[in-house]
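What you see is the complex with one protein chain gone and the rest in place.
Order of writing sets the chain letters: A, B, C and D. Residues in each chain are counted from 1.
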Amino acid sequence: MSRKARLWLLAVGGIGVAVLLACAAFDLPGFGGTSHPYGERAVRSALARHTANVISSVNFDQRAFDTLGEESILFAAVLGTVVLLRETRDEHSEPPETVRVDPHVRRYALIALPVTLLIGLYIIAHGQLSPGGGFQGGVIVATALHLLYIAIDYKALERIRPAAAYAIADAAGEAAYVLLGTAGLLAGSVFLANFLPYGTFNTLSSGGTVPLLNAAIGVEVAGATVVLLARFLDQALEIEGGGTGGTGRQDEEANRS
Amino acid sequence: MSVLPYLAAGWVFLVGCYGLATSRNLIHAVGCLSVCQSSTYVLLLAVGYRRGGTAPVFSDIAPGSRPVVDPVVQALVLTDVVVGATVTALLLALVIQTAKRHGTVDPDELSELRG
Amino acid sequence: MNGWLLAAAVVLALGVAPALWGATTGPLRRRVVAQNVAALLVCLVMLLLAQGYARPSYIDLGLVLAVLGPAGTLVYARLLAAELAADPPTARVTRAMTVLSAAAPPLVVLPLCVATGPGRSLVKLLLIGALLTAGNTISGRAVSGTTSLPREAHDG
Amino acid sequence: MADLLVVLALTLVVAAATAAVLTRDPARQALVLALLGLALAVLFTALQSPDVALSQLAVGSALTPLMLLLTVRKVRGRGHRGGRKRGRA
Partner (left out) sequence: MARTVAGSAALRVTAEVVGWWAVLTGLWLVLISRVDLLEWVVGSCASLLAAFGARAARVAATGRSGSA
């Protein structure tokens, strides 16, 4: 199967898919049409539960079980990365080199870190009111912590970020989500039901369990992202050696006391 | 205009597949895969759009005062973006593992290495 | 005929499109500067769209991008330090970058402040403008200043 | 007017996606992918979905490029310059 034959196969397959996509596109209802049956029902039931952000209501109230599935995909992906990128026997890690950084950049990082952290928490807390939610806020909080590495150096980040604590936060977020679900069960209705009082519309306490599920997802996504980046940073900056194909293994073993 | 977004999503998907198939570097292939993923976001959100509609977020407007777009597709795409990033991370971890075990990230060279 | 949406379209067509061209061609140093310019302009576009669509809650998009845009550029400055140090951006590009990141945000934020009128959202807009200007001058400095570090070790 | 913005954002997304695929070097591709993320965020805002735009901004501006470039650094460190002393961190 030479490279040229593969290209021909790709071209034929590509054109076939293109034709099918074009036909399908012309059968779809026109762009910007007014028939959105699911949309109207979702908006109606979100307003019935006093949740201002209908998208968060869909995510954490009407389809909360799907979000549990997505959260578990996220958890499994991070678990896989942690297992894959662990430091194997024939590798050794050294402390990362300190890097000289422009003092202005350092000062900016020390100011921008708490501000970004606060904006991330704001996005999580107002998940069921304004645009945002646990997923976006969690990623922003994790990126805020990594400003230390981006603008200063990896040693500074390692001091502030015990990876075990964030792995526990990752697991705690997932557990909190499931516990909130079973609490709905114990309250006598369905798993992941919205059993809490809905509160007054457009306030922080509105939406019943939506803000709590939002916070649980926020903690889980922040923990997962920090653990994920911790593994990548360790691999790229600290872990050396390791098997580089068959031949490299012997001399690695030799010099590894 | 009534078909343009769907054709654009189709084009982005096909370009992503082309890049994926002809890539000579696994990291480049992972990038092309995320391009393929973003074509699904464009298609889903284009299906949910309503001309003259606004976002179904009622923190700053009164409910029912303006037509709104479809929130269900937005909820689908929202979680998919974050999960897509984590899956990209898992794929990159596999690429690092391949580079360690076989010393190369070129898919053609890899297919010749048996075991 | 909404003026704010027209302004956003103009910034997209005349600012972000050339930045995309600059980021896909030419030497690496120009690409990183183009990415920095694109992040700055898209943040301003978000603020214009928030005003154009009459949806104050869209301002949070500009707020997040004002904070994460410079962080993204600092990622490149840090991880591509070797290549950038070997071939740093020319003085002309750096000066154009600092002028743009100092001039563009006020040019957009001030009319928006006039349009929104006094109140909490005015303060929020000014905050976003300040974050954006500070972040972009720092990231511009980090991208171009990788070689001109002060010789003495970085202070405590 | 809103349609004009949707068309403009769509062309930016298509151009950025095509450019991202045609850029063969992974480090440079990470840059273009960041720009694709920005173009997608503008398109999502034009399609009136701020939550998705926020999610795309949070993920695409700092997280994905960081992971891509760290992988490039790890793989490149092993591929060409396998030596002990590598470029600065």
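Here, contacts are C-beta pairs under 8 Å (C-beta built on N, C-alpha and C of every residue); 3 or more make two chains touch, one makes a residue touch a chain.
Keep in mind that this is a model prediction, so the values were computed, not measured.
Visitor: Which displayed chains does the hidden chain touch?
Guide: The chain that is not shown touches these displayed chains: A, C.
Visitor: In the complete assembly, which of A:Ala109, A:Ala167 or A:Leu192 touches the absent chain?
Guide: In the full complex, the listed residue that touches the missing chain is A:Ala109.
Visitor: I'm checking contacts with the chain that's been left out. Which of A:Thr34, A:Ser72 or A:Thr203 qualifies?
Guide: For the chain that is not drawn, the touching residue is A:Thr203.
Visitor: Of the residues A:Val19, A:Ala48, A:Val83 or A:Ile160, which one touches the chain left out of the display?
Guide: A:Ile160
Visitor: Could you please point out the chain A residues that touch the chain left off the display?
Guide: 106, 109-110, 113-115, 117-119, 121-122, 125-126, 130, 144-145, 148, 152, 156-157, 159-160, 202-205
Visitor: Taking the full complex into account, what residues of chain C touch the chain not shown?
Guide: Touch set of chain C with respect to the missing chain: 56-57, 63, 120-121, 123-124, 127, 156.
Just so we're on the same page, only the chains that are shown with their structure count from here on.
Visitor: For the interfaces A-C and C-D, which has the higher count of C-beta pairs in contact?
Guide: C-D
Visitor: Between chain A and chain D, tell me the centre distance in angstrom, where each centre is the average of that chain's C-alpha atoms.
Guide: Centre separation, chain A to chain D: 17 Å.
Visitor: If a residue has to touch 2 or more other chains to count, which residues of chain B qualify?
Guide: 1, 4-5, 18, 46, 48-49, 51, 54-55, 57, 59-60, 68-69, 74, 78, 81-82, 85, 89, 92, 96, 100, 103-104
Visitor: Can you list the residues of chain A that touch 2 or more other chains?
Guide: Residues 32, 53, 55, 99, 123, 130-133, 135-136, 139-140, 143, 146, 150, 228, 232, 235, 244 of chain A each touch two or more of the other chains.
Visitor: Which chain B residues qualify as touching chain C in the complex?
Guide: It is residues 54-55, 57, 59-61 of chain B that touch chain C.
Visitor: In the complex formed with chain D, which residues of chain B make contact?
Guide: Touch residues, chain B against chain D: 1, 4-5, 8, 11-12, 15-16, 18-19, 23-25, 27-28, 30-32, 34-35, 38-39, 41-42, 45-46, 48-49, 51-55, 57, 68-69, 74, 77-78, 81-82, 84-85, 88-89, 92, 95-96, 99-100, 103-105.
Visitor: Considering only the defined contacts, which chain B positions touch chain A in the complex?
Guide: Those in contact with chain A are residues 1-7, 10, 13-14, 17-18, 21-22, 46-51, 55-60, 63, 67-72, 74-75, 78-83, 85-87, 89-90, 92-94, 96-97, 100-104, 108.
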